[in-house]
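As you look at this complex, bear in mind that one protein chain is not there, while each of the others sits in place.
In order of appearance the chains are A, B and C, and numbering begins at 1 in each one.
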Amino acid sequence: MNNINQIPTSRIEAFSDGIIAIIITVMVFDLKLQEIPTDKTVWSELIKLTPKFISYAISFLMLSIMWVNHHQLFHQIKHTDRKLLWYSIHLLFWMSAVPFGTNFIGVNPLLWQASFFYGFIFFMSALSFTTLRNYVIKNNLLHDSINKQSHIKIRNKNRVALCIYLLASFVSIVSVYISFVLFFIVPAMYFIPEKITHSNINTL
Amino acid sequence: MNNINQIPTSRIEAFSDGIIAIIITVMVFDLKLQEIPTDKTVWSELIKLTPKFISYAISFLMLSIMWVNHHQLFHQIKHTDRKLLWYSIHLLFWMSAVPFGTNFIGVNPLLWQASFFYGFIFFMSALSFTTLRNYVIKNNLLHDSINKQSHIKIRNKNRVALCIYLLASFVSIVSVYISFVLFFIVPAMYFIPEKITHSNINTL
Amino acid sequence: MNNINQIPTSRIEAFSDGIIAIIITVMVFDLKLQEIPTDKTVWSELIKLTPKFISYAISFLMLSIMWVNHHQLFHQIKHTDRKLLWYSIHLLFWMSAVPFGTNFIGVNPLLWQASFFYGFIFFMSALSFTTLRNYVIKNNLLHDSINKQSHIKIRNKNRVALCIYLLASFVSIVSVYISFVLFFIVPAMYFIPEKITHSNINTL
Partner (left out) sequence: MNNINQIPTSRIEAFSDGIIAIIITVMVFDLKLQEIPTDKTVWSELIKLTPKFISYAISFLMLSIMWVNHHQLFHQIKHTDRKLLWYSIHLLFWMSAVPFGTNFIGVNPLLWQASFFYGFIFFMSALSFTTLRNYVIKNNLLHDSINKQSHIKIRNKNRVALCIYLLASFVSIVSVYISFVLFFIVPAMYFIPEKITHSNINTL
């Protein structure tokens, strides 16, 4: 049953693309205004949407980073196997929970439980991505030309992101505002320092 | 009209992936919290979501198992034909009903009718998958290198899952709790015993 | 700019698959039960869902027939061009309107306006499919091995379906029940008579 272990990655990529596309897009449907009777309340209605919009934008950015890294990782994978499918599904399960967290924090931005769950969901997503990468490295699923060392470096760097997410979760009990700052730091990490070392490949 | 019977499986795979991705993902949008006025009721609101979350997680797992098996089966199919498309659409119809069952049992977990429909929908999904596999085996649509015997074994094994689903449906009239246990057994079947006979391929 | 006219059909197929998959799947999310306080009203709640379920099932079937025919037609197309993209988008526009009609007739099954719009949307979908097929035939976009005559036959046959849809629309003013019967006849047309002439290819 040799060819079973040689199944191409195309279908798990398409399935992941589908799920991530839906997660990202359907979140925007929570951003809705009702019929506004008089012109006066329009801006106040729009301002009420602000926390929803910010949480949407951050989730969009976080999920996009994950998608870019997923794209990059799977581009370097030779073939998939049954276990890799399940590691991917595990990742998709936690990514699918992002709209729940986004809605929770968007509707109740000042409740610490909202920040707690929001951070926890991203922590679990990042953790399952790291587990997936580990599996790929350990089982020689990468194309031979790929330097494993770079993936190990990325993995180590990811641990910083993991710690920030976990910290953001628990610090929300003390102050949700510190959590908010931490939620901005992780996406920033992936855009700012890369200009220094261009050959580095970033992943979540 | 020879090439009509030689259409590749790529498009039915993509269509199935799309539908399954949407079913899986959009279910999470039932997991929503309203604006919570005082801090005190947060946990009680979250606890109220628990049955919805559990039914979501089980449905996610069941649908993922079906997707993995669908992936595996279609990877082994040489080409598709008109009838195979319709067997696939029949399967997708029952899989599309899963969100209805999931919502029903998530909102009314203790009504036996909810467990009945939930079990029945999975029974019909598994049945239509078995019918699809039978069609593939009988019409020589598998690649020549594939051992038909393994598929016949899987089909026989699937009958156990079918019986459990049907049992879960009808036993709900007596006690929904027995149904709940049975709903956990089927996914467990696909993860636990596989470690003993590694060359076996499991399917729903 | 020769290669512009040689773009493969893969992407319009993927885009259509995505849209049709979403249309089909998200309709099921209208099939929802609220929390039911006492056990007594469960069946009456479920019975209230019946018109919604029937309209969902018919729409599922109709859209599946269109997808199968779309699959078959595009499998026979050599390459796409800018105009073909727009004919496809025109078709997708009317198919996208199906959930509106399905919801309308599901919620208000006895209003003749519901049957009128439901029939009209399917008429426009079928009409835009015929226009698309005509364009393909006239512009020699089919593979050379494909017999154009069979497509012309299909097109003629489709006119029957077109007439039935239009009839179903307008007869609803007299009696919605006659419309209901007509809505069942078109899908039946695609399953029953095909057993007689197996080499015939059916399309909407």
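One rule holds in what follows: a residue touches a chain if its C-beta (ideal position, glycine included) is under 8 Å from a C-beta of that chain, and two chains touch if they have at least 3 such contacts.
As the structure is a computational prediction, the values presented were derived from the model and not from experiment.
Student: Going by the touch rule given at the top, which residues of chain A touch the chain that is not shown?
Tutor: Its contact residues with the unshown chain are 13-14, 17-18, 20-22, 24-26, 28-29, 31-36, 39, 42-43, 46, 57, 60, 64, 67-68, 71-72, 75, 143, 145, 147, 150, 199, 201.
Student: Identify the residues of chain C touching the omitted chain, counting contacts across the whole complex.
Tutor: Counting only chain C, the missing chain is touched by 1, 3-4, 7, 11-12, 14-15, 18-19, 22-23, 26, 82, 85-86, 89, 92-93, 96-97, 99-100, 103-104, 107-108, 111, 113.
By our rule, only the chains that are shown with their structure count from here on.
Student: So if I superpose chain B on chain C by CA, what angle comes out, to the nearest 5°?
Tutor: 90
Student: What whole-Å value do you get for the distance between chain B and chain C if each is reduced to the mean of its CA atoms?
Tutor: Chain centroid spacing, chain B to chain C, equals 26 Å.
Student: Rounded to a whole Å, what is the gap between the Cα centroids of chain A and chain C?
Tutor: That gives a centre separation of 37 Å.
Student: Give me the residues of chain C that touch two or more other chains.
Tutor: Touching at least two other chains: 18.
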